[in-house]
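In this view, the complex is presented without one of its protein chains, the others remaining in place.
Coming up: chain A.
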Amino acid sequence: MPSAEPLSPQAPPAPATAPKPPEPPSRRRGRPASLSPYAFLVPFFTLFAAFGIFPLLYTAYVSLYRAELQTPGELEWRGLGNYTALFTDPFFWTALRNTFTIGVLSTVPQLLMALGLAHVLNYRLRARTFFRTALLLPYATSVAAASLIFAQLFGHDFGLINRLLDLVGIHPVDWQNGTAASQVAVSTIVVWRWTGYNALIYLAGMQTIPAELYEAAEVDGASRWRQFLHVTLPGLRPTIVFTSIVSTIGATQLFGEPLLFEGSVSGGISHQYQTLGLYLYEQGWGFFHLGRAAAIAWVMFLLIVVLVGANAWAARRRSRKEAGR
């Protein structure tokens, strides 16, 4: 413990009294002898180092070795072998593509609908708390539960969604085996779970926009829509950047929804909705290649860094352009 206690327990008793007189009272007041500031950080940072930082760094190390699930203690040097194996596996590219398309299909509608809902929630409403809480119900439902429920709703023969489509004269959709259909179905789970949550985040952002701005816009004769475009959206920009970064990170590591949609680690018969997260799990715990799985994790990490960087860069460019206008 990096403590700054002036008296260590090992200190011999005799000289302990000797250096006491020069100790100035101001020092005593600034640093009570009981606990240094670092002591408050020790519990968190010990856990953080052991279960947060170490695994992340060690992932890069393991990705350079052959490591098998049956013998996780034995590492055999492979250099970049795991990475070349990855890049020559067509299923890796399928998973990368699927992660991207499912990411777009889930993030874009979710954030747009959340924005609209937040706008509506921002009116003066009766039963305000009821609406906010009810919209958060999906967020309280676990990934596993939501995926099982939607797997049922999207069932081919007896699922409620195909029944409803049938009622309006549309042929049943093969939500499991169609590439686009299955990706839409998996994205629907994500959209359902996160739209209300993001709406509340946007609402919180909207409430920090001063009412005078709207009043001024009103005086200038701006319509509701123009007020939304020219007052709400600019005021909300930091929040929008924040939610798109968080959603991008979530989309990059999507796992539970595609796993439980049909319960298989391959993400459908022809991997039509296997994401990178699921591919990692299949390599590690389906095929026992932990080294390969670590390489996938590291690729995902770099992907997130690039995507978040691009997001932040676009946001900064945008606001600089606004400032220059």
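As a working rule, a residue touches a chain if its C-beta (ideal position, glycine included) is under 8 Å from a C-beta of that chain, and two chains touch if they have at least 3 such contacts; residues count from 1.
Simple rule for what comes next: contacts and distances are computed from a predicted model.
One chain of this complex is left out of the view, and of "Carbohydrate ABC transporter permease", "Cytochrome c biogenesis protein CcmF", "Circularly permuted type 2 ATP-grasp protein" or "Iron complex transport system ATP-binding protein", the protein name its UniProt record gives is "Carbohydrate ABC transporter permease".
If you put the hidden chain back, the residue from A:86, A:102, A:184 or A:201 that touches it is A:201. Although one chain is not drawn, its touching partners on chain A can still be listed: residues 29, 32-41, 43-45, 47-48, 50-56, 58-59, 61-62, 67, 72-73, 116-117, 120-121, 123-126, 129, 131-138, 140-153, 155, 157-158, 160, 163, 192, 196-197, 200-201, 203-205, 207-208, 214-215, 218, 224, 239, 242, 245, 249, 252-253, 255-256, 259-260, 262-264, 277, 281, 284-285, 290, 293-294, 297-298, 300-301, 304, 308.
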